[in-house]
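Pasting a structure below so you can have a look.
Now for subunit A:
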Amino acid sequence: MTANPYRPIPVRIEQVTIENEARDLKSFELSFVNEEHRKGWHFVPGQFAFLSIAGVGEAPFGIASAPSEPLLRFTVKRIGTFTTALHELDRGSIIGLRGPYGNSYPWDLMTGRDVVIVSGGFSFTTLRATLVHILQPENRPGFGDVTVIYGARSPGELLYKEELKELEKRPDLRLVICVDRLNGADWPKTEGLVPNVLRQVAPAATNAVALVCGPPVMIRFTHPVLKELGFSPDRVFLSLENRMKCGIGKCGHCNIGPKFVCKDGPVFSYQELLTLPQEY
Partner candidate 1 sequence: MSEMQEFEPRIVAFLCNWCSYAGADLAGISRIQYPPSIRVIRVPCSGRVDPLFILKALQNGADGVLVSGCHPGDCHYLTGNYVARRRFAVLHDLLEFCGIEPGRVSFSWVSAAEGERFAEVVREVTERIRKLGPNRRMNAE
Partner candidate 2 sequence: MKAKGERRKTAGGMRKGSRRSAVGGQRKAVSSERSAPRILTRAEFDRLIDELVAKCAVYAPVAVEETGKLEFRRIGSSSEVKLEGLADVGVVGQLGLRPKELLFPQCEVLFHFSPSEPGRMVEPEPPQEQVLFGVRPCDGAAVAFLDRFFSGRSDSSAPSDIYYRARRERTTLVGLACNRPADTCFCRAVGGSPSGTTGLDLLLTDLSDGFLAEPVTEKGAALVADMPVASQADMEKKQRLAENAGQAITTTIDTASLKRRLDRTLVSEGSGPADAVWQALSLPCVNCGVCTFLCPTCRCFDVTDEEFRGRGRRMRVWDSCQFTLYSRHASGHNPRATPHSRFRNRVMDKFSYTVAMVGELSCVGCGRCISACPNGIDIRETVETLLKMLPE
């Protein structure tokens, strides 16, 4: 009997962290209830998984933790039926997990190259996983310069604030955190929209790979800037998040032309997206 791809495995919520001032973003750190599930779980930063609450439903989320971290982390915005129910759960609750699904960021291509991470809002999750993975002492030498531009609307809306403050001190990372409006806050230091900040920071495009994840409007204005900076379409990678129901290329919802975001994505090169309808 083949395993049922629709069957979630049980995980326990070990830690819940409120991430923003609006209190609609929470991080859930999960552990596996069964040891064999933990052993069988392998993923690469950039992949996603479905969280599942029996009686409520399922929804896909990017994995925000790196493979080296002991707990699986998902950062979830309260926006629909499922996320509202999830936000009501406390430590100790058992929920379901399906995955990991999708491709990942292009690790082969990134190896030996500079990495530029551009992210806005709460889509920073899989890019956090990517960053943590790159910064692992055993992994860091494999990459060139690492530049991260991460923006949110206001200081209170930035994810993983304490962690970011620590990362800012690292010499082997250029981390620019920006907000649309500082409103008198003393942190972060930069005010401005992500595409504009990217233009000012101007990371070198030669031998670099850019990873972009953010709301549709940020993506639209980031492309031209990357192009200006000299990034060719095959060096720009986007993580997309179309509506999806199954994660395994059957339910149809997440198609962009003949591609499914769940199995052919969620990461697409800009070059590939140019050959697909603009349905993301």
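A few comments on the model shown:
Note that in this section a residue touches a chain if its C-beta (ideal position, glycine included) is under 8 Å from a C-beta of that chain, and two chains touch if they have at least 3 such contacts; residues count from 1.
Per the selection procedure, all candidates are chains of the complex that A comes from, given by their letters.
Quick caveat, the model's predicted, so the values are computed rather than measured.
Subunit A shares a touch in this complex with candidate 2, selected from 1 or 2. Within the complex formed with candidate 2, the residues of subunit A that make contact are 2-8, 10, 33, 53-59, 79-80, 83, 93-96, 101-103, 215-216, 241-243, 245-246, 248-253, 255-258, 260, 263-264, 274-280.
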